[in-house]
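The structure that follows is given in the form of C-alpha cells.
The complex appears here minus one protein chain, its other protein chains still in place.
The block that comes next holds subunit A.
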Amino acid sequence: MTGQTLIHLQDVSKRFVKGRDTITIFDHLGLTIPAGDFVAVMGPSGSGKTTLLNLLGGIDQPTGGSITFDGGRVDTLTEGQLARWRAHNVGFIFQFYNLMPTLTAARNVELPLLLTSFGRAERKRRVEAALSLVGLAERANHYPREMSGGQQQRVAIARALISDPKLLLCDEPTGDLDRTTADEILSMLRLLNQEMGKTIVMVTHDPEAAKYARRTLHLDKGRFTERELVA
C-alpha cells in the first residue's frame, strides 16, 4: 500500500557542538520513506533516534545534506516557515503524552485548529470526530489528570490527527504503558496507517511494538545497520 516517496534524506549530517567537543550523530545519512509507510526505528540509547525524528518533523535542522518532504525542501525553511509546515504536515505523539493540563480532552484536541481558519462549527465537528475515532467521545470534558495513561495517549493521537497531516511521528508512544494498553495504542496506529494512509515513523525500544510496523530500521552509531521488512 506504500506509494511515492514522501520523505527523502540525502547526505544528512548532524553535529552538536558542546564547548570544545563536536559530537557527530549522523554523517551522510540517507533514507527514503514512501507515502503510506509505517517504519519502526530501533536502536540503543543515544544512537540518535530522537534526533532523527526531530529532523523529520522539522523541529531541528541538519548540519548538512538535504531533507525533502512531498518533493519540497524542508531543511532550507526558516523557523516561521517550519512552524507553519509542521502545523500542516506533521502530527507528533510523545512518550509522556504532553497534553495541556489546563485544558479538557476536547480542547487539547482542538489546539492545532487554532492555527487554521476553520470556523467554530467545523472545529467542533472535527474534534468530535477525532475523539470518536480514538474511542473517547464521552471523555471530551475530562482533564488529562482525570484520565489513565492510555486514554491520555489516545487524546494525544486525536490531537496529532486533527489537522489531517500526512506524517505521524511517534517517540516511544507506548514506553509508559502496560502491554495491553500498548497493544491498543499500537493497533490504533496500525489502523491509521492502513485505513487512513498515514505515514508513520515510530521510535521504540520494544520489539513487540516494532512488529506492528511494516518495517524496522536499526540505528546504531549514526547508521542504519539493518533493514528488515515485516510481513
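In this text, contacts are C-beta pairs under 8 Å (C-beta built on N, C-alpha and C of every residue); 3 or more make two chains touch, one makes a residue touch a chain; residues count from 1.
In this text, contacts and distances are computed from a predicted model.
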One chain of this complex is not shown here; going by its UniProt record, which of these names is it: "Putative ABC transport system permease protein", "Chemotaxis protein methyltransferase CheR", "Protocatechuate 3,4-dioxygenase" or "ABC transporter domain-containing protein"? "Putative ABC transport system permease protein"
Touching the unshown chain, subunit A contributes residues 50, 53-54, 57, 59-60, 79-80, 83-88, 92, 94-95, 98, 100-103, 107, 110-112, 114-115, 123, 159, 169, 171, 203
